[in-house]
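Structure record follows, encoded as C-alpha cells.
The complex is shown incomplete by one protein chain, all other protein chains being positioned as in the whole.
Chain naming follows the written order as A and B, and within any one chain the residues start at number 1.
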Amino acid sequence: MNSLTAALRFILLRREAGIAVMLVLFSLVVSAIEPRFLSLDTLRIVMLAVPLILIAGMGQMMVLLARHVDLSIGSILGFSAIVAGMAFRDLPEMPWWFGFFIATFVGAALGLVNGAVVTLFRLPSIIVTLGTLSLYRGVLFLISDARQVDPQYIPRPLIEMSQTSPIFGIPWIIFIALTIALISYVFLDHTRLGRQIYAIGSNPVAAPLRGISVVPVTLLVFTLSGALAGLAGVLYASRFGYVNPSITGVGFEFTVIAAVVVGGVSINGGVGTVLGTVLGVIFLGAVSVALPILGVSAFWRDAIYGAVIIIALLIDRSVRESGIRSATLEARA
Amino acid sequence: MFKKLSVLLGVAAGLTMMASAYAADPIKIVFVGKNTGNPYFDSLVQGFVDGCDKLGCEFEFVAPATAEATSQIPFITAQIQRGVDVIATSPNSPDALNQVLDRARAKGILVLSVNGDMTGNEEHRDAAILPTDFEKVGADQVELVGSLIDYEGEIAILSATTEAPDQNKWIVGMNEALANDPKYAKMKLVATVYGDDQPEKSTTEMEALLSTYPNLRGVISPTTVGIAASAQVVQSAGKADTVKVTGLGTPNQMRPFIKDGTVEAFQLWSPYNEGWLASHFAVGVKDGTIKNEVGATFEVPNLGTITINPLNSINTQAGLTTFDASNIDDFNF
Partner (left out) sequence: MSDTSIPKSAVQDAAPVRPRWKTILLRPEAMTFVLLILATLGASLLSPFFADIAYILESFTYYSEYAIVGLVLTLVIISGEIDLSGAAMMALSACLFGITYQAGYPISVAILVSLISGVAMGWFNAILVIRFKLPSIIVTIGTLTLFRGIAQVIAGDRSISKFPSWFVGIDYQYVLNLPIPVIVFCVVALALGVILGGTVLGRQIYQIGTSAIAAQHAGIRVNRIKTGLFIGMGVASSVAGLLTASRLASVRYDLASGAELQMVLIVMLGGTYIFGGRGSIIGTFLAAWLLVIIATGMTVANIPINAQLTVLGLLLIISIIATNIIYSRTQR
C-alpha cells in the first residue's frame, strides 16, 4: 500500500511518468484483448507512424510554451511538400537532399509570416493561423495548379529514408525525428533563448521587465514551428511516396495538437517538456495503430483524439489547481 | 438596404446585358468534379476537352476544394444560372444533390452522372456514364489476384470508406466470386479493412494487416489511395515477393512500383474514354441524333457501338484494363 502511494505520488509529481503509465496501461489493456498487440512488429508500426507528428510536435510545443498556438501547420506541411515535390519533378538535376532545405525553408518562411502578423498587429495566434490555414492551402493549390506530384518524381533515396536503416533495423526517418527531439531538448533546457520561451509563456507581462524581448522570441517560435512542419512535409513525401495538394497535411494540426497536449504541454504557456511531448506522440501513435489491430473502425479515431484533448486539458487544470500537490496526496493517504 | 442593393444590381444587370446576348449557338457542357487536385480526373477532363474540340461544343471544368457531400451544390446552382446545356458531375454523395439536380433538369439541362452513379436515386439524373460494368469488377479483381498467387492462400481487401457505394458493390462481387467459383476454393478472404482514402489511415491499416496475418499472400485494394499505400508498405517491409498487392490504380501513381517489381499488375479503365464518350453522348442527345432510351445504341469514334443499359446507364468499356510492365508506358494518366 505504501509503495503504491509512493508510486502515485511520483506519477503526480512528474507529468511524463503519468503519460508513460497511461501508455503502459493502454498497451496492457489492448494486448489483453488482442495479444498480438505486444510485439516487435507493432512497435515498428507505431514507430513508423509517429515521426512526422513528432517533428511538427516539437515546433507546436514551442509555440504553446510561448502561450500561442499554430493551427496552420497542416497547410504548411502540404505547402512545403508540394514545393519540394515540384522541385523534384521540374528540376531533375537537383540533388535529392536539397529537397530538405527547400521544404524547411518554405516552412520557415510561412511560419515567419504567421509570427509577423501575430506580433505586428497583436492578434490572437489562433485566429491568424486559422486564416493562414485556409490561405496557405489556397496558395498551394494555385502554385501546384491543383496537380499531384506523382510517385515517379519522388527521388528513390528519399523514399528509402523511410525504409532503410543505418542501424538496428530502425529507419532513418525515426532517427531524424529523434535527433530533432534531442536538439529541441538541448535548446529548450540548456540555452538562454530556450528558457526565455518558457519565461514568456509563464508570464508575458513580466518577461520584458526581465530583459526578454518578446517579439523576436515569438517570431522565432513561429518560424521554428513552420520550419519543422516543412521538414515533416518532405518526410511525408518520403513516407507516402507522393504529394497531393488536396490530401497532404489536411487535418494534421489536430493530430499534432492532441499529441502535444496529451504530452502535458499546457495551453496556458510555460509548462511542458520534450520528453512529455515524445510520450504523448507515441501514445497517440499507439492508439491509432491499436484501432485496426483491435478491428475497431477508424471512425473512432477522431472522437478519441477530441476526447483525449479535453481530458488532457482537465488534467492540466487540476494539476495547476492543486498547487500543493504532495500535501493533498498526503492528506488522502 | 434591400432597395439600394436591388437598384445597384439593376444597373449592373443593364450594363452586362450586352455580354449575355452573345452566347447562343455551341452546346455548353460543364463537368463538376469531386474535388480539385484529384489526378484521376485530369484524364477524364482531357477526354471532354478533346471531345468538345472535335464536336465544337464549349467545355468547362469546375470543382470544389473538398469531396464533401454538399460542396458541389453551389457550383451546380452557378452552372444553372449560367445557362449551360449539360451538367456532368461525379457526385460526392448518392443523394445530397437530388434537389439541385432536379432544378437543373426542370430547366431543360441534361444531367449526367459520370464515373459513378447516384445509386438508388437514378431518377434525379438523365443518364450515367460509367467506366465499365461494375457488376464484373469484383470477379475480375479476384481473378487477377488469384493469378498472382497461384489461386492459393490468404487474401485481404483494403477498401476506401465503409460506405463507399462503388467499392462495396465490388466487394460483394469479390465475395460472390470467391464463394461460388471452385477455381478459388483454396483462396481465403481473411479480412476487409478500410483506409478511408487517406494515405495515413490506409498505410496504418495495411501495416496492421501484414502484422495480423503473417501468412497473407495477396491484397486487393480497389481504390487509388489504398493501392498506392499498400504498395508503399510492402515495398518498405520488403515483402513484395510474399504479399502480392493489386487492385485499382492509375498508371502514373503505380508506375514506380511496376518498374521495381513491387506490384506485378493492377487494373483500371480509361477515364479519358469516359470524358470522350460523355461529350459525344451529351451533344448527340442535345441535337437529337441520340435517343436517351434504354436499349438505344449509338456510335462513338474509337469506342464503337455503345448501348444504353437499364436505368440509362452507359459503360465505356466491357471489362477492366490490366496494367503491367509490358504496357504501363503506353499510358499517361
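Following the convention adopted for this analysis, contacts are C-beta pairs under 8 Å (C-beta built on N, C-alpha and C of every residue); 3 or more make two chains touch, one makes a residue touch a chain.
Because the structure is predicted, anything quoted here is derived from the model rather than measured.
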Which residue of A:Val30, A:Leu52, A:Val69 or A:Ile200 touches the chain not shown here: A:Val69
Contacting the left-out chain in the complete assembly, out of A:Val29, A:Leu91 or A:Leu142: A:Leu142
Contact residue for the chain not shown (choose from A:Arg122, A:Arg156 or A:His190): A:Arg122
Contact partner of the left-out chain, one of B:Thr66, B:Asn175 or B:Thr321: B:Thr66
Omitted-chain contact residue, chosen from A:Ser39, A:Ser134 or A:Thr179: A:Ser134
Touching residues (missing chain, whole complex) on subunit B: 1, 5-6, 8-10, 12-13, 15-17, 19-20, 36, 60, 62-66, 68-70, 73-75, 77-78, 81-83, 93-96, 98-99, 161-164, 196
Hidden partner chain, residues of subunit A it touches: 69, 71, 117, 121-124, 126-128, 130-139, 141-142, 146, 254, 257-258, 261, 267-268, 297, 299-307, 309-310, 313-314, 317
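Heads up, the rule we're going with is that only the chains that are shown with their structure count from here on.
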Mean-CA-position distance for subunit B and subunit A (Å): 35
In the complex with subunit A, residue positions of subunit B that touch it: 35-39, 42, 65-66, 162, 193-196, 198-201, 203-205, 207-212, 225, 228-229, 232, 235-236, 238, 252-257
Subunit B partner contacts - residues on subunit A that touch it in the complex: 36, 39, 41-42, 45, 48-49, 137, 141, 144, 146-148, 150-152, 162-163, 171, 239-242, 244-248, 288-289, 292-293, 297-299, 301
